[in-house]
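Sharing a structure below in structure tokens format, with a few things to ask.
A protein chain is absent from this complex, but the other protein chains hold their places.
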Amino acid sequence: MPRRLIDIEPKVEFLSILNEHAEVDQTLAPELDGDVLTRMFTWMLTTRRLDERLINMQRQGRIGTYGPTRGQEAVSVGSAFALRPDDWTAQAFRETGLMLARGWALETPMFFWGGFEEGNAVPDSVNDLPISVPVASQTLHGVGIAWAMKLKGKDTVCITYTGDGGTSEGDFHEAMNFAGVYQLPVIFMVQNNQFAISCPRSKQTRSATLAQKALAYGFDGIQVDGNDILAVYVATREAVDKARQGGGPTLIEAVTYRLSVHTTADDPTKYRSADEVKAWEKRDPLIRFRKYVKDRGVLDDQTIQGIEDDIQQKIKAAVERYESYNDADPLDCFRYIFAELPPELQQQKEEFAAAVKEEGLDRHPPR
Amino acid sequence: MPRRLIDIEPKVEFLSILNEHAEVDQTLAPELDGDVLTRMFTWMLTTRRLDERLINMQRQGRIGTYGPTRGQEAVSVGSAFALRPDDWTAQAFRETGLMLARGWALETPMFFWGGFEEGNAVPDSVNDLPISVPVASQTLHGVGIAWAMKLKGKDTVCITYTGDGGTSEGDFHEAMNFAGVYQLPVIFMVQNNQFAISCPRSKQTRSATLAQKALAYGFDGIQVDGNDILAVYVATREAVDKARQGGGPTLIEAVTYRLSVHTTADDPTKYRSADEVKAWEKRDPLIRFRKYVKDRGVLDDQTIQGIEDDIQQKIKAAVERYESYNDADPLDCFRYIFAELPPELQQQKEEFAAAVKEEGLDRHPPR
Amino acid sequence: MPSVTMVKALNMALAEALREDDNVVLLGEDIGQDGGVFRVTEGLLKEFGANRVIDTPVAESAIVGAAVGMAVYGLRPVCEMQFSGFAYQAFHQVEGHVARYRNRTRGRYTIPMVIRMPYGGGIRAIEHHSESREAIYAHTPGLKVVIPSTPRNARALLRSAILDPDPVIFYEPKASYRAIREEVPEEPETMPIGKARVVQEGTDVTLVCYGSMLRPTVEAAEDLADQDGVSAEVIDLLSIAPMDSDTILASIRKTGRLVVVHEGPRRCGVGAEVAARVAERAIEYLEAPIRRITCHDVLFPYFVRERAFLPQSDRIAAGARDVLAF
Partner (left out) sequence: MPSVTMVKALNMALAEALREDDNVVLLGEDIGQDGGVFRVTEGLLKEFGANRVIDTPVAESAIVGAAVGMAVYGLRPVCEMQFSGFAYQAFHQVEGHVARYRNRTRGRYTIPMVIRMPYGGGIRAIEHHSESREAIYAHTPGLKVVIPSTPRNARALLRSAILDPDPVIFYEPKASYRAIREEVPEEPETMPIGKARVVQEGTDVTLVCYGSMLRPTVEAAEDLADQDGVSAEVIDLLSIAPMDSDTILASIRKTGRLVVVHEGPRRCGVGAEVAARVAERAIEYLEAPIRRITCHDVLFPYFVRERAFLPQSDRIAAGARDVLAF
């Protein structure tokens, strides 16, 4: 047959379990015990509350420009729960929920957005990369980590995160391609929050879904409701299990929405309507998951209030740790550049030390 | 339906018209009159003969390293015939057939591989970019040209060429994505010649076809038998017509084979078997097209011999023009760098001129 | 004469170019609907439409690479890289094609393109948003590299860059975007690319700077005058490729002393080039070692530590005192 359709493999799926009315598809819902559901809920709520606090801190000038995560908590928390502690992650910059659920300190994001390298303090026991600012560049690091795991014969996996905008970068393509060629235990989580700053998803790429981009690399893609933590969890879990067993990579498109500004320097009224935002606020992942855990009798208003209080306590303590930190020695830039400082940098360090001392900047308070 | 397959659009096709036994599918064969078929054949044969000559010239040290095109003539000649003169092209480095069919001088490839900038002498009447060496980088230039055409309201198109290896580069991805987003009149011709130097197609990417990569960008992809000039012509023509009418981009994967070395510096016995090459030699695009034009009564052995003689004459004349060219002034590097030479470069030019004169290199014969 | 910030001045130059020449098109991330993350392109989409002011996906190589095609075709693209720290994604297109097309085709195809990008520290930004790496472009043959320092010269130089028949990297000191206002004429003006500006004449020491370092350098010159009675000559390079050797050398022949100031790293930076030119062509006039006041050859720190890291007027004045004391 000289002119024929090519049958494209694999197929691309869509998955939703807990919809915006908090209706749940029982056949698809994962079996998670009350403790896990409580922790999921707690981390989502913590992420939300920390986000609110960080916005306030930015307004008060206590940190710099900040990139909120409001509305996207289900993606980063849900996927975090599908991982083992010995798995690795390579985040972009809107995965605060992941960091928290993986065990990062609550004050670490304050340090990051506050202008401290201390904001990349990966806890000792945690295998995560810090925030990566150049869009999509970290997808390649995730590939490299997964590759190293495979070469070393481990059964661990690595998950990388990027945004809808990130899928347009060459690095995303090269990462996906290497992952396919070497069948690496890597999961590409694309947080499709509908915008790359002002660029709407529809103008980012012409493909109907981001999930189908996996077809270009010969591996599985799945689109999930990213405001549905159960769907995110299930899809990630399946991808992780498959990767762990040598089944190779998966692309997960999590369809969500950035309810807040791109960063605190951004004015979204320039590029989207209040109505659109309102419509998405109804699909808030936290509202439906709160209802779900209540409906299932896992939590009630009182226990939730207890969790709220506990979170506020913890955030308060984190803010105090952040604000009382005073060790911002300008000479640090010479301390971590190389394992051993070469003579010419030793000399620059001395020159610099003398200058900042002379200028009274050596005891420059961090804020 | 909360878990379902996503229907992927558009579809990807495969096309073959004139198979390796020179059997033709009459329903699909384009209606081309004898004159066109003769010219197609002539350019294919010219490309083959010039290729043979260039390999000889390399062996004799009359040019430098050379990248042959043997076996891939149907792709570049066939696609050239689907274009109008006012269309543009952005080639990689294995499209000699395209250059010739578009009107480039026969000696120009000699200059290019002989180490002269004169090897980029685009004829005045021709809208082609010169050879582009950084793999896949030219796909973006093709996109930019198509974009300019669209912005200017032209009905012209641009075709870009790259190899199977080129599809792995970030630039290919970014070019495809922009083409889709802006619905540009651009055709991506991928010469899948099964190798990127030593890397076989199967290790270049995991996707079953290269054509299906178009799905990642929401536009049409088609795989054609790249050793079948009729299929190449038809697929390109359809893509060109669609683009001209505002229908946007197309990816064409032309499945072919590099019958010769990657370049004359390459030793393919390191990475492929003689048997494999032999099998592909049977699928030589020239053998089947020669049979086709003979079967159709367009040419006979005698007319073909006449064409051969004429080609040899023309190549001989081209070699003479190349060999008699003696104008390789080393100062040229200062002549074309900017429209106007800034003072500091004027000064460097004088310094350089004095040095080469002193060293006796100002009259350095080119070869 | 309206008094404007550099952001506004750049906006004016872009609007003027778009108005005068249909072949001018702008491309970049968030430059249309959003008006640019620094608002340099504010209002331009509305006035000129989406075919002239083009919002792109997040893909720097595509922006520059597509602009190469546009330029070859005959347009005059003006690309914006959102931050200089993300222009490396496009560097292979810049080095491989933008800088080469005229030479490669012996003038048949040319690249009348401008690539604008904000650079430098001082705005309390996150990683990759504070670096200065102008020397990388200055080291790349085939490019011109222009760095304005005030609203008026920013507007005039951007106009010159857009009118230039060859590619220009237009490196914008983002710390100066809104730091000062300056009067600009009603009518568009140009400035020659490759000419430095003697900001302040002096006889004792030459301070060479550009971009956002102009302000602290002028302050240092004032301090030196006030506190030491020293007469410093301040040169604002404005273009680092080509670089105006004549103005620098004339000054050194007068003062015999050189301090070069920049934000970029020291090793193989613009300061090295200035020093080398003086050591080649005016060594006999030098009365003291030259001095480079620059960021050090380490990574630009996150912002709580940047104030100490960036050269300030104190450090520049101290450098001048050193060479004066020799």
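When the chains are written out, they are named A, B and C in that same order, and each has its own residue count from 1.
Rule of thumb we're sticking to: contacts are C-beta pairs under 8 Å (C-beta built on N, C-alpha and C of every residue); 3 or more make two chains touch, one makes a residue touch a chain.
Just so we're clear, the structure is a prediction, and the values are computed from it rather than from any experiment.
For the chain excluded from display, the touched partners among the shown chains of the whole complex are A, B, C. Interface note for the absent chain: among B:P134, B:G247 or B:P343, the touching residue is B:P134.
From the options B:P2, B:G103, B:P123 or B:P330, the residue with contact to the unseen chain in the full assembly is B:P330. For the chain missing from the display, the contacting residue among A:D267, A:D295 or A:E344 is A:E344, taking the whole complex into account. For chain C, the residues in touch with the chain missing from this view are 85-86, 88-89, 91-92, 95-96, 99-100, 103-104, 127-128, 133, 135-136, 138-142, 241, 243, 264-265, 267-273, 275-276, 278-281, 283-284, 286, 288-292, 296-299.
Residues of chain B in contact with the chain left out of this view: 64-65, 112-117, 119, 133-136, 165-166, 168-171, 196-199, 203-205, 265-266, 270-271, 328-330, 332-334, 337, 344-345, 348-349, 351-352, 355-356, 358-359, 361-362, 364, 366-367. Contact between chain A and the absent chain runs through residues 88, 90, 117-118, 120-122, 129-130, 132, 134, 137, 139-149, 151, 158, 170-171, 174-175, 177-178, 181, 332-333, 335-340, 342-345.
The rule we apply is simple: only the chains that are shown with their structure count from here on.
The chain with its Cα centroid farthest from the Cα centroid of chain A is B. Chain centres here are Cα means. That of chain A falls 35 Å from that of chain C.
Contact with two or more other chains is made by residues 170-171, 174, 177, 181 of chain B. Among the residues of chain C, those in touch with two or more other chains are 56-57, 59, 61-62.
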